[in-house]
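Left out: one protein chain. Kept in place: all the others.
Chain naming follows the written order as A, B and C, and within any one chain the residues start at number 1.
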Amino acid sequence: MLTGQQYKDSLNDGRKTYFEGERIDDLPAHPILGQTAEFTAKAYDKYYNPEPNAVSPLLGVPKSADDLHALIPMLHDAGMMAHVTSTSIQTLKTAAGRMTDVKPEYIDRITSYIDHAQRSDVRITQCITDAKGDRSRHPAKQDDLDAYVRVVDRQRDGVVIRGAKLHITGASFGHDLLTIPTKAMRAGEEEWSIGCIVPVNAEGVKIINTSYAPRHEDTRAFPVSSRYHYPEGFVIFDDVFVPNERIFLDGETAYAAVFAHSLGLWERLGGLSAFADEADQLVGFAQLVAEANGTAGISHVQEKISEMIIHATLIRAALEAAIAHCQAGPEGAVFPSELYVNAGKFHAAANYNLMVRHLHDISGGAVLTAPVPADFENPEVGDLARKYMATSRDIDGEYRASLMHAIRDLTADAYGGWKLVTNLQAGGGLYAQRIVTRRHYDLDGAKRKALHVAGMSEGDVH
Amino acid sequence: MLTGQQYKDSLNDGRKTYFEGERIDDLPAHPILGQTAEFTAKAYDKYYNPEPNAVSPLLGVPKSADDLHALIPMLHDAGMMAHVTSTSIQTLKTAAGRMTDVKPEYIDRITSYIDHAQRSDVRITQCITDAKGDRSRHPAKQDDLDAYVRVVDRQRDGVVIRGAKLHITGASFGHDLLTIPTKAMRAGEEEWSIGCIVPVNAEGVKIINTSYAPRHEDTRAFPVSSRYHYPEGFVIFDDVFVPNERIFLDGETAYAAVFAHSLGLWERLGGLSAFADEADQLVGFAQLVAEANGTAGISHVQEKISEMIIHATLIRAALEAAIAHCQAGPEGAVFPSELYVNAGKFHAAANYNLMVRHLHDISGGAVLTAPVPADFENPEVGDLARKYMATSRDIDGEYRASLMHAIRDLTADAYGGWKLVTNLQAGGGLYAQRIVTRRHYDLDGAKRKALHVAGMSEGDVH
Amino acid sequence: MLTGQQYKDSLNDGRKTYFEGERIDDLPAHPILGQTAEFTAKAYDKYYNPEPNAVSPLLGVPKSADDLHALIPMLHDAGMMAHVTSTSIQTLKTAAGRMTDVKPEYIDRITSYIDHAQRSDVRITQCITDAKGDRSRHPAKQDDLDAYVRVVDRQRDGVVIRGAKLHITGASFGHDLLTIPTKAMRAGEEEWSIGCIVPVNAEGVKIINTSYAPRHEDTRAFPVSSRYHYPEGFVIFDDVFVPNERIFLDGETAYAAVFAHSLGLWERLGGLSAFADEADQLVGFAQLVAEANGTAGISHVQEKISEMIIHATLIRAALEAAIAHCQAGPEGAVFPSELYVNAGKFHAAANYNLMVRHLHDISGGAVLTAPVPADFENPEVGDLARKYMATSRDIDGEYRASLMHAIRDLTADAYGGWKLVTNLQAGGGLYAQRIVTRRHYDLDGAKRKALHVAGMSEGDVH
Partner (left out) sequence: MLTGQQYKDSLNDGRKTYFEGERIDDLPAHPILGQTAEFTAKAYDKYYNPEPNAVSPLLGVPKSADDLHALIPMLHDAGMMAHVTSTSIQTLKTAAGRMTDVKPEYIDRITSYIDHAQRSDVRITQCITDAKGDRSRHPAKQDDLDAYVRVVDRQRDGVVIRGAKLHITGASFGHDLLTIPTKAMRAGEEEWSIGCIVPVNAEGVKIINTSYAPRHEDTRAFPVSSRYHYPEGFVIFDDVFVPNERIFLDGETAYAAVFAHSLGLWERLGGLSAFADEADQLVGFAQLVAEANGTAGISHVQEKISEMIIHATLIRAALEAAIAHCQAGPEGAVFPSELYVNAGKFHAAANYNLMVRHLHDISGGAVLTAPVPADFENPEVGDLARKYMATSRDIDGEYRASLMHAIRDLTADAYGGWKLVTNLQAGGGLYAQRIVTRRHYDLDGAKRKALHVAGMSEGDVH
């Protein structure tokens, strides 16, 4: 296993990563992106075990509902890089279980890679979404054939790929890129049916980063986003060689979607469990700010908070049902219920904006206008700010301002905007989540129930 | 145990029950209400066991999550009278577990009554909602002190009660009325703090029935409501004597709400599980009618059905989570999770009307205008009706009309209207369900989560 | 102009109309459908003018926004048959204005027919929705070519049509059927591009009626639907001859949709204005029942009513905007704004079910369980019913029961179910209304506004 310092050192491996127009020479030392390296290093240290063959619990494979229950909060605690790495490993495990009738070497390579990843304690990001070009056309019909990542050359010991993968959270902060087709492929789309592992520092890989990190000199008014922010990577494969042993799919169009579907399940489980916690947080903020404002006893405020509570509880119910109904694959690795994960994730994402509206409605304009810590320190206005932000002898003005800053940072500033979009887009837009739920629902059973109520049976349908 | 015939015979016991202005002399023989007696008798026969000391499984007490899982569908299958009886028994059992520090004879009487009920195979309805008078005033402040059922006289061997209990589904079709306070009582409201069992045929009990049963001569176009309909009872206690051994609460205001809260939990569990099945039914009808119309492949139709599927799945998730998180009382009887039951029930009720809108939007106007069976039999227009109701060689006109009738009967006619209202009102209006959910949610835990995200802790709140 | 009696006499003209399996010999004398004839006759009497050349104001053509403002409430007051007749006339007038470059005789025939209709004071229903067969196929690709009304024979002085038109409110109670294509037609679909007038008593016309009219012996508990109910007609054209002078379109596929679009506008205006009034009614019932229950001062009840008020106000705003922005056709007849009519109608229909939920939530279970007038007359329980339905000295039990019956009849019984479906389906399902709104919205203007905000202009789009 790696220590935090070893992790940071490992990032200066020649990788080509860019931010706001400039190549970054020393990632851990970068004033903004270096912070992300630091958060990630801390999680390494927290879970570090000096035993020679220790494997990080963050990289383990759950074998039961109880394992799943234990794993989920640990990943949220350890931060985004641990989360995406675990998701990558579960995805590979799940996909392997669904590819038992393709080439056996694919499963061997996956197994071997997971073993390597666990031993090396690496961080892996999932590269799925392609540039996609015109969404109404298939990969082979695009004006630019590289709109989806594809094999452009074949060599004896590997292949050369070209294309780009977008919205890859933390891509610059991992070691490997799990690169898989973004959707099902059809006959004739063999060259786009490529699944493989690419090291971040491989020749030809270039990553453009974007970040919601606060740019203010004094970030004390950003208690959430100043403590963790993970840049999004725009990952370009500018003719990158991939050796055979890291190729898990190459041309088998019928299996192109296996990785995406496997990833989708785990990514949405991650999303659902994050939503469950965040829904509780929004309830907590709503109650705290109502108490601080002196409005916690007002009927319409209580009604809004009750609605938020019901929302949080339904998401939690979906998560509990998904875990309770988990299923085991061929080697005993368990997968949560697709049905409950997808329905819960959809509901959470679809209603998040409304919950934020409730929170803002309860909080009041001070979310935007609370003085910042430096104002409180100013001798001319600090005490006045404190006096007028206070609401009673029991509620201090600076505490109340801190609440407002947290709410703004979480829901009404750069990070909040990032959440609005990623809530919807992570794991596919709302439409995609509907389709997956539908696919896993027992529609025939529902038809039978309806016919029964109508006093008919399947034989009457004609 | 009783056979269906024995049950029907038992109803002619002198009870005073009224319908549309007239007293009913022979309930099983009544052209409309007699049908309800018949449905109920059939369920008796179905679960009949001739063994001398047999107890109906419908009247059993669940001791585990598995028991709960098994009990719920059995009750839905056996019909409303079985359901309300089971709810009464679980309510008594749950309430007994919460009254261990009041008079011990109350618990003895409850135990003894449950034993009696199981041995006699009776049907019991829950009488909770009072007439209530002016909702903005307490019981003792009403213009009419009988607005809430109360003790008006005390005798050595029992008490005399007066008042009315409204919206009592099936009251005329059971044997006993479980009569309990509708809400918490305060000091000074001792006379309204009365919980007891009253036989339906007790002197002074009068029940006015209302029914959504179809009144058409030919009810074939009402496949749902012609097969089961349960009148609502407006139950009047016109000075009714209750013997001591059937009194479970008398004047202990602090415990007045125990029965209502216990009943609420089981009533909402019944509601939630019914919603879960009905949501599947609505999905089934939507899919069947889309297929019959030739619109099942149209994007916006699929989107609506997917939304219905997600709705059905979330309700099911809440039910699964409620059962998985059930808790055991002092004697081992289990209770589902208040939190998940209430949140699920609220969500189901709040969104039912929207699901019906989707179904109607998909079905088209034929829900209202499909010819009835007699039209299909008319030699002048029957074949024409069949021809124009058909949509292709594969979809017969009469089958499609049957689908439309079922949808209309279930959602757009008298029974459908009854459902719209009972969905909201059974177990209390939406507002009540919000409050109960809030009461069982870990609000302090949510506040801690919020403070943690904000980089604060409970000590910072001041 | 006709008197009510003359109107009733005119219905016994040999028309073939059926109800629940039987042909009706004498429509005005029919126990259920005769009531509809009676309501309609009363409106004739109310607007009767004995002047020889008088034209009913119900059949006039508006020439200004003020005319439109005056016409709308008059039509709602006069009842459904006046409404559909006016809609037919405005539709013909609007369509004529859009067909100036087809055969001039079509416009002459339309003008001549309107003149005839006004002089004869007839009632006209619009026959638009075809049987449609499989919705995923075009008319010429159906298994049954008659799935859309079509010309099956041509004669020198007219054509013979075959097919069926469904969901035709009041078809059996008018004199003429305005029969028009239900949608746009394509080349090759000439035979289905037929628009014409067919007398209800023409040879080959057969109408199957369905009705939500209450079937109870005593309909006093149905204050709404016992006072007006209009059967839906399933209108079959079993090879019906149409003379040339009543044909307004025959084979001009490019113009097939003109009638449907013209009708759609007026039908949705009728729908929108009805929704505006009904939304006020729902608010009124909610407030009355809250006052009767003693809950009008409770915060969550007020919030729900406020939401209903906002809903009612938005619909009214759309109606006001539609009239204020009306436009004049070639001969000065005005048409309301398509944009505002469609957006308002969509919003009203989409949210109606939620408003009903609010009303039911506020009303309580007595909507379903209030004793009926006959119960109040029963000497054994009448006074008790009155006592327990009362809520204070100020609110009488029988008055409160009347409110509950009205709410049930309007929203939670057969008529309420009919409304749920027709709200959505009249003028096309929700999807159709979205499309029409979109078509009339200035999408290019919106794009320019967006580009301006983004600091770009149309030239930057590339």
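The rule we apply is simple: contacts are C-beta pairs under 8 Å (C-beta built on N, C-alpha and C of every residue); 3 or more make two chains touch, one makes a residue touch a chain.
Everything numeric here is computed off the predicted structure, so don't read it as measured data.
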Hidden-chain contact residue, picked from the options A:Arg98, A:Lys132 or A:His325: A:Lys132
Absent-chain contact - pick from A:His30, A:His360 or A:Lys447: A:His360
Of A:Lys42, A:Arg98, A:Arg186 or A:Lys206, the residue in touch with the unshown chain: A:Lys206
Touching residues (missing chain, whole complex) on chain C: 223-224, 227, 277, 280-285, 287-288, 302-303, 305-307, 309-310, 312-314, 316-318, 320-322, 324-325, 339-340, 343-344, 346-347, 394-396, 399, 402-403, 405-406, 410, 431, 434-435, 437-438, 441, 443, 445-451, 453-456, 460-462
Chain B, residues in touch with the chain not shown (by the definition above): 298-300, 303
Touch residues of chain A, complete complex, unshown partner: 16, 18, 20-23, 129, 131-137, 142-144, 146-147, 163-164, 166-167, 206, 208, 210, 212, 214-218, 232-234, 236, 238, 293-295, 297-298, 300, 350, 353-354, 356-357, 360-361, 363-375, 377-378, 380-381, 384-385, 387-393, 395, 408, 411-414, 416-418, 420-422, 424-425, 429-431
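Rule of thumb we're sticking to: only the chains that are shown with their structure count from here on.
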Per Cα centroids, the chain farthest from chain B: A
Fraction-based call for chain C against chain A, same above half, different below: same
Inter-centroid spacing, chain C versus chain B (mean Cα positions, whole Å): 37
Chain centre separation in whole Å, for chain B relative to chain A (CA means): 42
Interchain centroid distance [CA atoms averaged], chain A/chain C, Å: 50
For chain B, residues contacting two or more additional chains: 395, 431
